[in-house]
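With one protein chain held back, the other chains of the complex are shown just where they sit.
The block that comes next holds subunit A.
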Amino acid sequence: MAAGHYGLSNLIAIVDHNGLQIDGTNEEVMDLHPLDAKWSSFGWHVLMVDGHDHEALLDAYQEAEKQDRPVVLIANTVKGKGVSYMENQVEWHGKAPSDAELVQALKELGGDPS
């Protein structure tokens, strides 16, 4: 609201919008819908992007720089993307993997667990 009021054209906010929070899904806990309308009603220019698509994110940043007001990128994402046992699982919101789970996650992400 303050950013909109002061017309902060040099400000970009990014929402990592994976639809999950600690106690459950957004819809169950406290529905955010319609998220884009909430931001735009506060004076922000809203861009919706696939948060896993780097090209789309770069395009969005370039688009954001042209605006005369604050910009929010609502980046739709999958929590735990690329790690089979974490994907879309609420319980992985703030938990650290065990040593064995870490090795598996790094392997699945194409990293080197050693």
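Here is the rule we use: a contact is a pair of C-beta atoms (placed from the backbone, for glycine too) under 8 Å apart; a residue touches a chain by one contact, two chains touch by 3 or more; residues count from 1.
Quick note on the criterion: contacts and distances are computed from a predicted model.
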Chain not displayed: protein name in its UniProt record ("Transketolase family protein", "Branched-chain amino acid transport system permease protein", "Malonate transporter subunit MadM" or "Fe-S oxidoreductase"): "Transketolase family protein"
Residues of subunit A in contact with the chain not shown: 1-2, 5-6
